[in-house]
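One protein chain omitted, others in place.
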Amino acid sequence: MAVAAVRRLAATAPVPVFVARGGGTGLLPVELAFDARLRLVVSPRHATVLVAAGRFPGPLGVAVDRVHDQLPAPRGTLWWTADVDGDRPAALRDASVVTDADPVGSVVALHRDLCLGRIRSDAAVLADDPPNRFEGRGDHGQGGEGMMGGVPWGRPMAMTGDDRDGLALDRLPVVLGPFLPGFPNGLRVHAVLQGDVVQEAKLEVLDLGSGPRLDRLDPAAGGAQHDLRWLAEALRLAGLGALAVRAARLARAAPAPASRAALARLVRRSGLPAAWSGVGVIDGEDARARLVRRLDPSAPEGRSPGPSLERVAEVLVGQDWSDAVVTICSFDLPTDRAEAVIEAQA
Amino acid sequence: MIDVSSPSVFVHVSFWVFAAAAVLSGWRVFRTDSMVRATFLLLVSFLNVGAILLLLGGAYLGVALLFMMTVEMTVMAIFMVAFMMNPAGLNPMVMVHQPRLAAAAGWVLFGGGIVVAVWGRFPDRPLEPGRPVIVELGTELMGRSMLIFESAAVALVATMIGSVVLSSRRSRYGEAAGDDGSLPPPLDPVLGTYPTGVVPETSTDGGDGHGGDGHGGMH
Amino acid sequence: MTAQAEVWAAPLLTAGVLAAGAYVVAVLDAAVAAAVSGAGIGRSVLAGPLRRAALLVVQQPSATERPDAASWALAPALYAGLAAAGLAVIPWSASFSVADVEAGIVLWGTVESLAIVAIFLHGWSANTHQSLLAAYRFLAAGLSYLLLSMFVLIAAAIPAESLQLSRIVESQHGLWNVVRQPLGLPLFAVVALGSSTWGPLNLADGDDLSGGTTADVSGRPRLVWSGARAAMLTSFSAMAATVFLGGWQGPVLPGPAWVVLKTLVVLAALVASGHLFARVRTERFVTVCWLVLLPLAFLDLVIAGVEAL
Partner (left out) sequence: MLSVLASASAAFGSVLVAVFLARGWRAGKKGLWPFRAPFLGGGISETHAWSRFHARYYPMTLVFVAFEMEMMFMYPWAVVFVEEGMTAFADMGVFLGLLSLGILYAWREGAFRWQ
């Protein structure tokens, strides 16, 4: 009785959605933040619905499978794509498909059905195996000898490496992305972290496929629209969720210059430019400069081609991971954009 | 706040609860295999001792102990995790060095404590309730103990400077080592993927690959 | 109130105030967010927090490969308990407070430092990368802002000649500390935001680390954690109202009503700052804290000292 009441209440909650952006969507899904019936969340652990937007060929599909299996029950998946004949990773095999411009209604319905128990929560798609075999070998089943040996609970422990301050502490090799906040579509970072600082970094763009696109920008307003979407993503990264919603709203329609200027004023007053100053400097330009350029409605923002991935990787080395994320976000790396923007840049 | 001269049943019960918790958590410090857990179990032990001080009427001393120990154990956790092998107890290990000697020393000290507790003579001068102990402490610090107080301040500044000298990068290597914040760290050819159980020989100034003191024994 | 009734009423009162406070924080947060985003404040701000809480109740709690399960479960509980312990030292009127202890502001300092432990443990115990990074960067900020709090509270204790909060309120008769020591309240607001990891100082649960210490937390544990954060913000607002805004003192209305009103004003300001100011960078915050805010706290103490002489 009480449980049923709680479930009914939960069914009416704004739907926490985790969006995985694949190929052929650009930054379009950022605009979902505009709708009050949804809440875009930054971790699959906080979501009930996984919206996989775009194409997911090869390794990108594997990444979607991983994220899919990390959603807590009740969970459901929606494939939002213009290309239903494309690669369909395991996580999307039973997902309902949305091809129109507005998936919100389907998301809300899916959430409601999940909460009320009308449909079953998605099953896992990956095999239930630890990352490494470990049980049964070694003194304690850790799969090796000694205090640092073996692969306790399926993973080895990190090992030491030198650092510039003369200490030799643990280095963590990690593969981050592509579905992290602030990351452009398909970008993946192979990093070695020591503490919070990036010691080594390699950037890679996963195959985003080709075919029809979801995001068709108005070629006239194309640049501005894309910049507002980028701004929404950047503001969310900086903890300014409400301003991000505001930017997402403006991105949905060709905005009046006055409302863009009002947003720019709020962003300047938030201290975000100051917080980003000195971060990710390439060619004498820091993240602050890149942000300020996009805030100005009159300037031809973001038209310069981004730096090469190798140069970005160089800048990441020596930064702490939070700053590295800001750096990656600030460049708006052209991994997957609407043709309108790319033409405007050319 | 607390009538120490005639403690109520609450005070008696609380004392035994806190005392038992202090001893238990102190014991667990040496039985856990995670550095973070060990540190914070030690903190729990200290917190219970602080609570006992409060029961004894040490209004300032008790709370000050809680405050101090909390931040100090937090800082200790940073260092314990940084320098101890197997910092989170992912593999089992024992937390004691030289267990026989430690056990013997422990029993001797415990016996000494018992002797003092049973045969020692304790002062019996309970404070009357409501005495302004904090004001008296302040007056003492401003009066007779001013010199002690000020020299403590000097000693602590020396501590601050000393700790910076010992720990900061620039102090250790001077300007010659460069102070560029983003100086790339020395690279290791392999992405940290050493075969499990193998200690990489990367030793330079910072001690050997597994953090100098090689804490704990193999289980 | 009889002694026996007090024993049972006090915890209920504390828990009730905190639960109400957490709800109010969620509503205020939604309202400010709606206003800033330009969506307009609708009726949904009142029911929204309950719906989201309900969703977290039915959601499966997450797991990681090898968490420190006990610490992971206990950290939110400890955090909530600390919010309650902090609230307990706040005097509601000239005659009533749950625990008006002699060393009140030192006890408050203990609450702040234990809150640092709780937040660190919450991030540490999951054994996942982003929460670990968040825990450590929070610790750097936490160990920096803690000193500010000690200075501004000591400054407030000077005119009161006591560490007891009721005496500090009495000392503000006629002139509130917010006027007498103008630097105190803004500096304490920094500590409040840090200790609740809120808004510009949300280093522990920031979106740039996929939710930081909550990156791998779902279901009821996340509900407890979010509730505890809001409760902590409430306790801090009540403390700010007591130490800097004259606590129960005010005309016409009874004392507790003034405490609640002033607490709400501080709460609204703190919550609004969360939507108007960007998150600080850890390293820059630490530098600013030690080199700018700490000297300001010295100055606050000197002002309080000169004023008291």
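Think of it as A, B and C in the order they're written, each chain with its own count starting at 1.
In this text, a contact is a pair of C-beta atoms (placed from the backbone, for glycine too) under 8 Å apart; a residue touches a chain by one contact, two chains touch by 3 or more.
Since we're looking at a predicted model, the values are computed, not measured.
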For the chain not depicted, the shown chains it touches: A, B, C
Options C:S37, C:N127 or C:T213, residue touching the unrepresented chain: C:N127
Chain not shown: contacting residue from A:T12, A:Q70, A:S270 or A:S330: A:Q70
Among C:A157, C:V178 or C:L267, residue touching the chain not depicted: C:A157
Missing-partner contacts on chain B, residue numbers: 1-3, 8, 10-11, 54, 60, 64, 67-68, 71-72, 75, 78-79, 81-85, 87-88, 90, 134-135, 137-139, 141-142, 146, 149-150, 152-154, 156-157, 159-161, 163-165, 167-171, 179, 181-182, 192-193, 211
Contacts of chain C with the absent chain, listed as residue ranges: 3, 6-7, 10-11, 14-15, 18, 60-67, 69, 72-74, 76-78, 80-85, 87-89, 97-101, 103, 105-106, 126-132, 136, 139-140, 143-144, 146-147, 150-151, 154-155, 157-159, 161-163, 210, 215-216, 219-221, 223-224, 228, 283, 286-287, 290-291, 294-295, 298, 301-302, 305-306, 308-309
Residue numbers in chain A that touch the chain omitted from display: 20, 43-45, 62-64, 66-67, 69-70, 72, 124-131, 152-160, 163, 165, 167, 169-170, 172-180, 183, 188-189, 194-197, 318-320, 323
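The rule is simple: only the chains that are shown with their structure count from here on.
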Pairwise touch network: line, ring, star, complete, or other: complete
Geometric centre: closest chain by C-alpha means: C
Interface ranked first by C-beta contact pairs: A-C
Centre distance in Å when chain A and chain C are each reduced to the mean of their C-alpha atoms: 31
Whole-Å gap separating chain A and chain B, where each centre is the average of the chain's CA atoms: 41
Multi-partner residues of chain A (each touching 2 or more other chains): 152-153, 172
Shared interface positions of chain C, touching two or more other chains: 66
Of all residues in chain C, those that touch chain A in their complex: 32-39, 42, 44, 47-48, 50-52, 54-55, 57-62, 65-66, 129, 133, 136-137, 199-200, 202, 206-211, 214-219, 222, 274-284
Complex contact set, residues of chain C against chain B: 66, 68, 71, 101-103, 106-107, 109-110, 113-114, 116-117, 120-121, 124-125, 127, 139, 143, 146, 161-163
Interfacial residue positions of chain A with respect to chain C in the complex: 6-7, 9-10, 12-14, 16, 36, 41-43, 45-46, 48, 70, 72-74, 115, 130, 152-155, 172, 174, 180-182, 193, 195-196, 236-243, 245-246, 249, 266, 269-272, 275, 279, 320-323, 325-326
